[in-house]
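One protein chain is absent from this view; the other protein chains keep their places.
The block that comes next holds chain A.
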Amino acid sequence: MAGAGGGNSDVQWCFSQVKGAIDDDVAEADIISTVEFNHSGELLATGDKGGRVVIFQQEPESKNQPQCRGEYNVYSTFQSHEPEFDYLKSLEIEEKINKIRWLPQKNAAQFLLSTNDKTIKLWKISERDKRPEGYNLKEEDGRYRDLNTVTTLRVPVFRPMDLMVEASPRRVFSNAHTYHINSISVNSDCETYLSADDLRINLWNLEINDRSFNIVDIKPTNMEELTEVITAAEFHPNQCNTFVYSSSKGTIRLCDMRASALCDQHAKQFEEPEDPNNRSFFSEIISSISDVKFSHSGRYMMTRDYLSVKIWDLNMESRPVETYQVGNCCCADKSSLYENDCIFDKFECCWNGNDSVVMTGSYNNFFRMFDRGYRQDVTLEASRENSKPRSVLKPRKVSTGGKRKKDEISVDSLDFNKKILHTAWHPLDNIIAVATTNNLYIFQEKLN
């Protein structure tokens, strides 16, 4: 079983909550497109295809139920992006939220960046629990008082009111990307952030929305020579000059912004040499990296490609130090996965708080955890059938062929329409958020 403490591998996961509609008829707008905890883990944000952001807040632990950590309840919800139309190219710009990234908290308000294909927005989420009362010229409901009735002067005072959470857009960063934005990442300096599209990466200052610096440009002069695109990018967690970006060819490049203004020359290139015997038409598609994440320590990074999760030591470019097979789809399925576009699915991956366990989603609403220390892995399922409060999740097993044992699921009966692309791990505790197509599951460690 996957453990968070590094030394304890007996973590059992329990169902905690599920959010979203039960019905099978999923409206496109309800498809969850990103999930992200904030830096303290108190807030959990989701973005969907309809351009909406929903933020959940963890309730403080209650004395009545010391067995479980607080539940997540709706804190704020707002429409972040709306559909737009590019009249020049006759193309619709989807409002789907591709990524949400929280800023570290500096004052009472919370800030997050949310992005669709073309525009990044900085949102401020603030609480209001007091309001001024006793105006001289206005009634409490806002109507103006008849000045003839005003005979005395009073000082308005702040009185408590029901908590109101307001989300307001503070900055809109637009018109900097010709291609579709796939990543945003806040720098550890808390002043800048990067945004990456298929061919370029831009650097922004959070305070300045009408200017950005291009730091990576892999667009060839002749588009016919295009061989790879950028698939993900992230800043190093504590070195503010370092960032990485992954490509559709399976390579990761690490860049140092101190070296030059344009980081087309990478400082390091991480690539695992391909086994020539395994080469096929599908090799390149399968090796495309769908997500890259630095460990919290900053020493390692993890990449997700179609079939596996790899851990890289930043000091070694020649090959990953650990490779975990996600499995859950047989090699023989490749042509049908190509035809139904599943082979292009972009799975994300995440680290637990102390970098001892990594997690990623798969098909059939399965998700996988790999304990790096104990070299153990487990497959769990997010489904309404296992949704009794605090019921322990039973590990699932997929049989890859031949004899199928009882309780195992044959790889042919996996539902490829039920995919878990987005998962998130609380930065400190063993609490995970797992998004199926339109539902958000929250699982917690079983506490005795």
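As a convention for this text, a residue touches a chain if its C-beta (ideal position, glycine included) is under 8 Å from a C-beta of that chain, and two chains touch if they have at least 3 such contacts; residues count from 1.
Simple rule for what comes next: contacts and distances are computed from a predicted model.
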Review point. Which of "DNA-directed RNA polymerase III subunit RPC3", "Alpha-endosulfine", "ATP synthase subunit epsilon, mitochondrial" or "Bardet-Biedl syndrome 10 protein" is the UniProt protein name of the chain not shown?
Key: "Alpha-endosulfine"
Practice item. Return the single residue from A:E94, A:E234, A:D355 or A:D371 that touches the missing chain. Key: A:E94
Practice item. Consider the whole complex, including the chain that is not shown, and state which of A:N64, A:T151, A:N222 or A:N315 touches that chain. Key: A:N222
Exercise for review: By the contact definition given up top, give the residues of chain A that touch the hidden chain.
Suggested key: 19-21, 27-30, 32, 46, 48, 50-52, 54, 74, 77, 79, 82-83, 85-86, 89-94, 117, 179-180, 198-199, 221-229, 248, 276, 278-282, 284-285, 331-335, 338-339, 344, 438, 440
